[in-house]
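Only a single protein chain was left out; the remaining protein chains are all shown in position.
Should a chain be cited, it is by its letter among A and B, assigned in written order, with residues numbered from 1 in that chain.
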Amino acid sequence: MAKQIVQITVNGEPTDVLVEPRDSLLETLRENLEMTGTKEGCNNGNCGACSVMFDGRLVNSCLVLAVEADGKEVTTVEGLATSEGLHPVQQAFLDKAAFQCGVCTPGFLIATKALLEKHPNPSEHDVRYYLSGNLCRCTGYHKILEAVNAAAESMREGA
Amino acid sequence: MAEKKQWRVVGTRSLRPDGMDKVTGQAKYGSDINLPGMLYGRVLRSPHAHARIVSLDMSEAAKMPGVRAVMTAADLPDIASKLQELGESVADLRDESHNIMATGKVLYHGHAVAAVAATSLHLAEEALKAIKVEYEPLEPVIDVRYAMSDDAPLLDPARKMRGIGDEDGKPSNIAQHFQNKRGDLDKGFAEADYVVEREFYNATIHQGYIEPHNATAQVHPDGRVTVWCSSQGHFGIREEVAEVCKLPVGMVKVVPMEIGGGFGGKTKVYLEPLAVIMSQKTARPVKMWMNRTEVLLATGPNPGSLIKCKMGCKKDGTLTAAAAELYFEAGAFPGSAVGAGAGTIFGPFKLENMQVDGYDIVLNKPKSHAYRAPGAPNAAFASECVVDELAELCGLSPLDFRLKNAVKEGDRRADGPVLPRIGLIETLEAAKNSPHNNTKLAPSSGIKRRGRGVASGFWFNGAGPASVILNVNADGSLTQISGSADIGGNRASLANIVAEVLGIEPTDIRAQIGDTDTVGYTSVTGGSSATHKSGLAAHECATKIKEEIIKRAARIWETDAENVVYDDQSGAITNKADAEKKLTFKEVARQANRTGGPITSEVSVNSGGAGPAFAVHIVDVEVDIETGKVDVLRYTAAQDVGTAIHPDYVEGQLEGGISQGVGWALNEEYFYNKDGLLMNASLLDYRMPTMLDLPKLETIMVEVPNPAHPYGIRGVGEVCVVPPLAAVGNAIYNATGIRLYNTPMNPPSLLSEIMKSGLAELPEASD
Partner (left out) sequence: MKEIDYASAATLSEAASLLSKAGDRARVLAGGTDIIVQLREHRRDIDLLVDVKNVPELSAMTYSATDGLTLGAAVPCYRIYETPAVAAAYPGLVDAVSMIGSAQIQGRASLGGNICNASPAADGIPPVIVYGATLKVQGPNGSREIAAADFCVSPGRTAMRTGEFLVSIHFPPPKPRASAHYLRFIPRNEMDIAVAGSGAYVELDAGGQTFKTVRVALAAVAPRPLPVPEIGEFLAGKTVSDEVIRRAGELASQAATPISDMRGTTEQRKHLAGVLTRRALNGAIERARG
């Protein structure tokens, strides 16, 4: 099938992009739009590195087709910080040294934001359960848990 | 010798210089590169574990839409056999080349056979389907015992064992046999009151870094080649690319991209030469990255191993003798980590009588490669479980038994060398005094059985050349360019050191990794060496800057340099000849061009040992005796870390080591079918721990400074993965009375032992 133009609002910016039906949202972000903040770890829905917000929902962008994103809003890690500064989740991951190699970090940041917007005061189990779709091989998750808790606190204070 | 002392910046939790880019998505990892006119390369891989390639026809594929280049092994130069140090292991470059692309035979499921470059990833993939390969399948060799037997098919009929006088001259899958021996084994075992002898098996496992391997190459019209990739050592990658593609090393530039985890696995080329060859064919940049299946099938996993271990001790717990035979699955080509396994197996124990035999065996699995303390966890699983049994026989606690036999400075390491200042005893004592060890395990109830296990571990720690450049900027900030790939906070550690020396703040430092054309040769970030060796270079480099700043201050004040005092605590620069005069680093920096030109310094070192490391772990588990499932309830890791230059990233190493070790102990394995095909090559079925599989982790940093470093840095990144397998195994035993001798100690294996033991009085399945 011929390529088609879809309009995806990426981090608030409506963007026209030429895609094939078989292109995933992840490929489209990374290869067409050169927004490489979103990472590929498995391309199969098993690692969460490609997590983005898709019309307000946390999804794996490797399991969404770009054509499905026509008319939708996507938030990637590049859309978290504003001219005012880092999002509290970003600040907490930085402050708490919640990453080593950092390749899982964009996915964790997006997933954590999704979690905290839904559960402002999550229990340890809530955090571990909600983030269990995001694999990190470097950290053992200990400092990630601390960062999520710190982010939750600062978001509650900011709210 | 470095004294333990309080530093101003060293030992603080400064923000890492590369952190901002990593939380904003701006950091560029290997496959984040996009170049004009870029092609996408894909690899065709063997569907067989062992087969002869009868014919290979690329003609249809070459004609497919969008295809711009195709290649096979015939496009790689034929290179001579030559041994080469590759980060943490030694390999033959000819084997390397044949591993990168199969010639004549495919030797494992996923072995690369051909590659194409096309204008899109999808088109490249479609072209792979048009490649015609005819295979003649051969019997696969997957089991290490079978591989050694006379009946087993030979992977390479020309290969004969290198031995210790026991060569029989016949072709063999055993590539090498070596022996480490000391004292009198028979006498030692004769003195023993208790002797325990067991056999262990570890399944093949993978490093599991989240970022897949990647490489982008651009050939320039004059023949120079630029390669962008994520690796643990871009200088090593440059050497390998040059050797495999037969290019002068100076024609190859490797640009280090951010690396998404390596753990030893990213010290070797797989895709780089293919991208180079296809870029040579097209004069266009070629980008390649593996999908997850390819990563698991065809990179360098940790070798499976069969280990026989026998140890003896007196009634009071004193070890009298130890012997082990280690049979490591090198994979399709020789060169497993059996040497390191043999060198570490009895590392924490003072032994006069010992013998270790190592065997390096080829079979139809991917060529194994380094994984965090390569070989040591396999080995420690055997020795530390046997020690647990001996301790029980003697009626000693596992920690007391280990304290009784602990090596210390001046003792001989099991494989020969005399140990320098080490901290095993301090670490065992820290574990003994830990809150964890002093808290009683909550009692078991019903089907949930609880147990506690302990294990220790040893790792050599490596060293090597490293380079650092510092450029002072006019605003008093500093550009730090180092040659070590930064996987988990290396830039931050170096920035702490530089800031310490110069009396400035880590936030004044812009830290980067230099490419191979920018900074001096630096060996791989591996062997737990990077902070040590680059730290030495950074310290010396900053010291030179400091000397220069003093000279410049003297020039500004028109006085002798001897009169200038540079206080590295406050950063204040004062003049002994004139108490009124004061300068700061920033002020001197601003005047650099008026006082003699730019202030820069470059230092390269060739460091000695990063200092042997020891770790002691304690773990509590809960076993569901109806299902065989093991949950980790509590975990404490104590480790001699020398000096924690940046505690966050030292703790991070310990925590990561625990996580990988627990995954290895409980669930991770390469699951082969009878045809030698890997069945679980996905992150769904290759089960690494999720956030729900681990508790909060407790780390105890014992600081026994390494005398071979001004700040006492010791390698920390690897020894932390050595104890977990045995610690978990010992805890399962403590919980259930069942000893498992194979990893993974997964639910089906534990359940089947539970059912045999009658531990669970349950309705049996009947049919």
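Rule of thumb we're sticking to: a residue touches a chain if its C-beta (ideal position, glycine included) is under 8 Å from a C-beta of that chain, and two chains touch if they have at least 3 such contacts.
If you're wondering where the values come from, they're calculated on a predicted model, not measured in any experiment.
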For the chain that's been dropped from view, list the shown partners it touches.
-> A, B
Taking the full complex into account, find the residue in B:8, B:448, B:510 or B:687 that is in contact with the omitted chain.
-> B:687
The listed residue (A:33, A:94, A:111 or A:138) that touches the chain absent from the view is A:111
Decide which residue listed in A:11, A:44 or A:91 touches the omitted chain of the complex.
-> A:44
Touching residue (missing chain; options B:77, B:395, B:435 or B:748) = B:748
If you put the missing chain back, which residues of subunit A would it touch?
-> 1, 20-22, 24, 43-46, 48, 51, 54, 57-60, 62-65, 67-68, 111, 114-115, 129-134
Interface with the undisplayed chain - residues on subunit B = 122, 125-126, 293, 626-629, 631, 666-667, 671, 679-680, 684-685, 687, 689-690, 692-693, 746-748, 751-752, 755, 762-767
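We adopt the following convention: only the chains that are shown with their structure count from here on.
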Here the gap between subunit A and subunit B, centre to centre from mean Cα coordinates and rounded to Å, is 28
Per the touch rule above, subunit B residues touching subunit A in the complex are 13, 15-16, 18-20, 22-29, 31-32, 34, 121-122, 207-212, 258-263, 289, 291-292, 487-489, 648-649, 651-653, 655-660, 682-684, 688-692, 694, 696-697
Where on subunit A does subunit B make contact in their complex?
-> 20, 22-23, 27, 30-31, 34-44, 46-47, 49, 76-78, 80-81, 86, 90-91, 93-95, 97, 99-106, 109, 124, 127-129, 131-145
